[in-house]
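What follows is a single structure, written as structure tokens, with notes after it.
Heads up, one of the protein chains got dropped from this complex, but the rest are sitting where they should.
On to chain A.
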């Protein structure tokens, strides 16, 4: 070491010293609290779940005796759970895609209308800060088969009554609609902000080249927004996998198992049927699946960001 220091040309050392001085000086310890948070909230649960999944536990007494892969077999043999994986994925993808398309459309319309959101900005925030429990109750009653406002209105204009919550497909789509109602404003706000970032020169150049409204949108604006759109899609996709409140309030997983998403099913297995080991195994399977889906979207986004540079 000492020898190296002597033989190293003086100029290099100085340059290195200067570069080091310019390096941002952040203390390593600034990352300590968040590292601790990650350990408690993600690291420990993961390790503990593996333990729970491989053993027999009750809520009162965890980690009683080794059972090997029994819990995983229980989880994967349970059609309600394996079905919930597919339902959760379908729900997350449909809701996120719907919110992205509608939200982007609205944001484009808003941006074309004015450079400032004004009062609308405030109104868009309201669904975001409304408890999903309350949103769920409102929709459930609006859609009540007898005496709900939707059927009341349909009857007024002479249309037949509907009962979407009564059949399997209808209930599933109703939840997608409710989630979309609540979260589309979020997409609008984010995409609107990203739209304001589109450089004016880029638009002007395209207009000079004779691009019309439509062409400008498809060839200039949307490609520019792609990384932001994919980020928003990823956020909402992850949000879709987390859906719990509206399932709990509106359908309780039914009719049958039509709206039994994985988060709902796991919470029930763990804290209502008290099958701790099975729930832990289910959780691990579910996380692997969410991780896989999220990774795919994240990779697509990274490629989009790279392509832009």
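We take it that a contact is a pair of C-beta atoms (placed from the backbone, for glycine too) under 8 Å apart; a residue touches a chain by one contact, two chains touch by 3 or more; residues count from 1.
Heads up, the rule we're going with is that contacts and distances are computed from a predicted model.
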Among "Helix-turn-helix transcriptional regulator", "Carbohydrate ABC transporter membrane protein 2, CUT1 family", "Phosphonate transport system ATP-binding protein" or "YdbS-like PH domain-containing protein", the UniProt name of the subunit that does not appear here: "Carbohydrate ABC transporter membrane protein 2, CUT1 family"
Only one of A:83, A:127, A:223 or A:255 touches the unshown chain, namely A:127
Please output the residues of chain A touching the missing chain, sorted low to high. 21-27, 29-31, 33-38, 40-42, 44-46, 48-49, 52, 59, 62, 106, 109-110, 112-114, 117, 120-123, 125-135, 137-139, 141-142, 144, 146-149, 151-153, 155, 181, 185-186, 189-191, 193-194, 196-197, 213, 228, 231-232, 238, 241-242, 244-245, 248-249, 262-263, 266-267, 270-271, 276, 279-280, 283, 286-287, 290-291, 294
